[in-house]
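Only one protein chain is missing from this complex, and each of the others stays in its spot.
So, chain A:
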Amino acid sequence: MSERTGYRPEGINDAFTEGRTGSEADAGADGTAGVTGSTTGPSSGRPELPALGWKGTLRWTWRQLTSMRVALMLLMLLAVAAVPGSVLPQRNQDPAAVLEYLGDHPTLGEWLDRLGFFDVYSSAWFSAIYLLLFVSLVGCIIPRAAAHARALRHRPPRTPARFGRFPATASTTTDASPHEVAEAVEAHLRGPLRRLPTFRVDTGSEEPRLGRPATRTVAAERGYLRETGNLVFHLALVGLLVSVALGQLLHYRGQAIVTEGRGFANAVVDYDTFENGAWFRPSSLSPFSMTLDSFTSEFASDTVAFAQARDFTAAVTVTEPGGGTHEETIKVNHPLVVDGAKIYLQGNGFAPDITVRDAEGEVAFGGRVPFLPEDTMYTSRGVVKVPDVSPGLDQVGLIGYFLPTAVVEADGSARSVFPQPQNPLLVLEVYRGDLGLDEGVPQNVYRLDTANLTASVDEDGATAKLLVRPGETVELPDGLGTVTLGEEVPRYVALDLRHDPSLGWVLGFSLAALTGLAVSLFTPRRRVWVRTWETVDDDGTTRTRVELAGLARGDDAGLQQEVDKALAAVPGTTDAPAADRTTTTTED
């Protein structure tokens, strides 16, 4: 019978299953039921060191790995190992911060880098911990699932010989016959649903024994779902890990900056940056295109939250691969989904329309230049690189700030005081020399290396600052030409497009894990036994004695209520003296 205990991971402490063996063996008669620590079954007790060869060593290693103690250690290790990633800068989040750290701490930084501390979550040691944990989990859960599948066909454990020491007991006397009592209690425990009984119930009879006459017994067990939930939970974790990994392999993501009235197509070449997983195929890019019709923003103007962002909305027109078009909006928190790809509004700013004419009057540069916001007032920084169009002239570089609502102080310095374009102003410094535009080397469009360039200066020798307002044309110093700012200041949005085919699976497994967890933690696992027989009262009438006992897995606040409810189902007790109905609770 003790084989029915089923599979348990090494080292698990489970009063319930141990209680079962305890009460089924007739040792239960002296009341050891529910007492923990009895070592029964093949899988309990300390593992013995094998003295035999590599096979034995392997088996021993496996048993260790799938033991509860090792799972516990690995979980603790996992918690500890995750911490450094929140303390040290991580490459995939903030590569610049990692470089800065390496610069500040050359020796320590190099060692940390070698040990993977700047890529904690993809480091060998972090991966080793969670992979071992999952190996352990599979090794522990698969046999458990098999054991549970067998257990699902089991009957409730036999009624123990004595009820005395059970954590919850009750007794009464009634006028109904033992047979009626057994049937009534059985019906109550089964519950109203035929197909989905609350308890699995067996009724039986016993020969006279231990000074009792022949009895009727009811043995009932509920809570098989608990183990089911536990298994679903653990298996869902495995599913979650696998689907996250698949997503890593199949995903792609690209960023593009789009100004009002312009668009982009979903193709690798159209993105400013593009990144993809190892199993990605360009054919999985759905060939749609999109135009930014307009972008609007709202900011608080009350004093408490002055200039805090309140809303960003991009109005776009999507052209489907088939040719159909439709208008959509993208907001923060509300990505646009096109063909399974999600398009996020990741940033926004101003892209002033700038035209530069050289000394000869030729248009050397014309176009929208995205300026990157640097503070909450949208003080935005940008660079214009002007090539040498007319022969013999220098290349010109303009660096400067775009101020949406500019205030110019008495000393000539300017700053922005509100993020909306209420009084736009462009403040530019002018450099000339060889910008390296002819070398064909790709350059960062947002940076200008001024080391080898000559700055234009004013009379005092300070770097000259040009102030340009929308619609104005201003002379560049040193006769370099003119710069014109367009009347309208177009806005731009930074879009982030992401496609991850595993999302649905990740969500599904997460919810399965959550459900399994809740079921396994909140399903009570209880056994209730009833024994009932005929007795003769002091006054000579024949009555029926009923005794009930309950056992729960672990600590269960509702066990006594469960026994009490079964007691209440006993028929014919209404006229029984109150003192006869007793319920008691004892420790262990």
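Note that in this section a residue touches a chain if its C-beta (ideal position, glycine included) is under 8 Å from a C-beta of that chain, and two chains touch if they have at least 3 such contacts; residues count from 1.
Rule of thumb we're sticking to: contacts and distances are computed from a predicted model.
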item	value
Protein name, per the UniProt record, of whichever chain is missing from view ("C-type cytochrome biogenesis protein CcsB", "Peptide deformylase", "Transketolase" or "Electron transfer flavoprotein subunit alpha")	"C-type cytochrome biogenesis protein CcsB"
Listed residues A:76, A:128, A:245 or A:268, member touching the removed chain	A:76
Of A:351, A:513 or A:548, the one touching the omitted chain in the full complex	A:513
Residue ranges of chain A at the interface with the undisplayed chain	11-14, 37, 68-69, 71-72, 75-76, 78-79, 82-83, 85-87, 90, 92-93, 120-121, 167-168, 244, 253, 300, 302, 304-305, 308-312, 331-335, 342, 344, 346, 496, 498, 503, 506-507, 510-511, 513-514, 517-518, 521-522, 554-560, 584-588
